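Accompanying notes for the structure given below.
A protein chain is absent from this complex, but the other protein chains hold their places.
Here is subunit A:
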Amino acid sequence: MGERGRGCCPSMDLMRSEPMQLVQLIIPIESAHLAVSYLGDLGLIQFKDLNAEKSPFQRTYAIQIKRSGEMARKLRFFRDQMSKAGLVTGARSQVEAIANLDDLEVKLGDLEAELVEINANGDKLQRSYNELAEYKLVLQNAGKFFHSALSSAEARQREYSANQGGEESLEIPLLSEQETTADSSKQVRLGFITGLVPREKSMAFERILFRATRGNVFLRQVSVDEPVVDPVSGDKVEKNVFAVFFSGERAKNKILKICDAFGANRYSFSEDISKQSQMITEVSRRLSELKTTLDAGLVQRGNLLQTIGEHFEHWNILVRKEKAIYHTLNMLSMDVTKKCLVAEGWSPIFATKQIQDALHQATLDCNTQVEAIFQVLRTREMPPTYFRTNKFTTAFQEIVDAYGVAKYQEANPGVFTIVTFPFLFAVMFGDWGHGICLLLATLFFIVREKKLSSQKLGDITEMAFGGRYVIVLMSIFSIYTGLIYNEFFSVPFELFGPSAYVCRDATCSEASTIGLIKGRDTYPFGVDPVWHGSRSELPFLNSLKMKMSILLGVAQMNLGIILSYFNALFFKNSINTWFQFVPQMIFLNSLFGYLSLLIIVKWCTGSQADLYHVMIYMFLSPTDELGENQLFAGQKPLQMVLLLLALVSVPWMLLPKPFLLKKQHEVCNFKLSYVIFLLIIRHQGEAYAPLPDTDESLQSGTNHNGGGHGHEEFEFSEVFVHQLIHTIEFVLGAVSNTASYLRLWALSLAHSELSIVFYEKVLLLAWGYDNIFILIIGIIIFICATVGVLLVMETLSAFLHALRLHWVEFQNKFYEGDGYKFYPFSFSVLDAEEE
């Protein structure tokens, strides 16, 4: 299949995708790992999954994949820990290279266990530290309650005793004495609980306590100024220190439960003041002890993470490679002898030598006696599409691939897109001032290319950076078309000599009524500057840009059809040449090629003829005299011939191709039965002889069949309907696509009008006020509008329209785009994906 179509035209980079081959590798099992690893470094082979029917667990290397998955998990754990600790993984990986994966696995396991232990210890210590810290708070604050309670009680006692000692009044109830005695007896059994409760829950806590004990409780709270680290969750919470006084065992149980429910941590507290102070000092001592232990633990952890960080990148790459290698090995099928692995995959033909070298190297390095076997398989499957692009062409190829990946070896629109895409963009974006701004912005990207490509960028910056070479070409073409349109931020300059137009007489009185007259040679390059701001500017520019759009469109569509000819030539498909390319060319050019011709003739002769009228009546009444609309002698017979050709080319496109395909299929079937007949004859003669030559002829015979249909049943009605749709699409498309190119006119007009508005209504207006502040504001608004609307929004819209013109109007003439991309097994791609 690879040799097909060679030599029809000299080979061109990027025009055809690389010729591919299906290769089979038979690798001894002991060198398989190394061989796949070398092939991954090479990155030029796409392995086929030969075990597609097996589940991931049934495959040969499921255990190894699990192991490397486990290692990857450990590495992720380290990375999390490092990012929590604020460490950056350094690229200093060449300290000491662990090549052996088993060593690495052990080492990772050890490190993980150590880290986990350190973390657990640290957590435990941290927790007890937090508890102690809370305890200290409770001790300090609850001490105050007791102190104040004690002093108030003493005061009341004093008052009471003073009352008693003072006057023996009758008003003093007898009961009070009893009460006090009863109180003193009860006070013995009055219990209390102290602790900390989160501040937001404190109100609810108080209410619930009150309700649960029916008011038989006394709660004191004081808020702690600074947020406290909660020992359980580790978060910083604002808390209140509380002390609950209650009586009775039942109340105590209730309160304990409520404390648990509210997450209030309780701490024991002694009423004795001397004990309190003793405890405070004790707790403070232990706190400082814990603090030093914790710090030591943190330092240890930091050191551990530091050592991990030094090797991390290296290990990570190693483990990722390992995982990818085993994934690939899982795609290979085990030989019946269980001694070899059989791989199948696509590789470009130019890589044959490199692959063989890699296999040989692996055999040498593994000291295996058996060499790996490399052989090319013949297949009728469609190979993947692989374009070798460089940093310049990649972005353009991606524009094409976004629409559809090229069929294997089909003509690549990417070649012409490199020029025509920026060019059509520039036709809509013609202003050399804006072009220069865009160029400077992109040059910034290109100058700092090395630096920017290594670092991570934002989404939009990334996109602009990826397309930097597209944008550079776009801006260069915009500068060119801007010079043609003679617009520099919408201001014209007489760069190429004086205007061609002069006044009719010395007084120049008719300049604003009838207009100027052409007095010199045509302005040599671009639009005459005199048009700018004149009353007839718009009619002139509209007529010019509209006709220009049609001319450019017809030219590009012709290029598309010509590419379909090159495709037919390459695939040796003469049916497509004669019954698709030729009638399509005739149809398009007899209608719109003729229109282009009329446009040019009209410009050259300065005729007043109405082109709409000519085109419409060419169809409605082709035999009528043209009269004043005649542009050249013999126009009427020419039109009739062209119309006839266009009419003929429609059935020409539609009818012969399906019949010819049918005939070809029948011939091919006959060939096939002939070959089978031969086979039977030979079998009877010499049994089981290989028949390579007949096999080949069989293949080449079927390959002619439109490509890829092979032995499938030939469905005539299907082919016919397909051709009908294709023909209708082309005929209608010729009209609608030509009309679609008018977007070049519309967008270019919108761009120039917008820039005129910004220049005249903002900048000139501000200038007119003769005030420095207004001028500055005007300039700022002008810059913002130019950048925001013209440089960003207009660029985007012109980009999208250029994209559409390429995808639809240009590519539908020849591009099938139903291929699939070549994804080689490559470690470099792997790294980029993981990032």
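Please note the rule applied: contacts are C-beta pairs under 8 Å (C-beta built on N, C-alpha and C of every residue); 3 or more make two chains touch, one makes a residue touch a chain; residues count from 1.
In this text, contacts and distances are computed from a predicted model.
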Legend entry - Which of "Adenylate kinase 8", "ER membrane protein complex subunit 1", "V-type H+-transporting ATPase subunit e" or "AP complex subunit beta" matches, in UniProt, the chain that is not displayed: "V-type H+-transporting ATPase subunit e"
Inset, instruction - Using the touch definition up top, pick the residue from A:I355, A:V527 or A:M618 that touches the left-out chain. - result: A:V527
Legend entry - Touch with the omitted chain, as defined above, among A:S274, A:T292, A:T513 or A:S717: A:T513
Legend entry - Contact residue for the chain not shown (choose from A:I27, A:M71, A:A395 or A:V415): A:V415
Inset, instruction - Write the list of subunit A residues that the hidden chain touches. - result: 10-15, 415-416, 418-420, 423, 427, 480-481, 484, 500-501, 511-518, 521-528, 530-531, 533-537, 539-540, 543-544, 547-548, 551-552, 555, 600, 603-606, 608
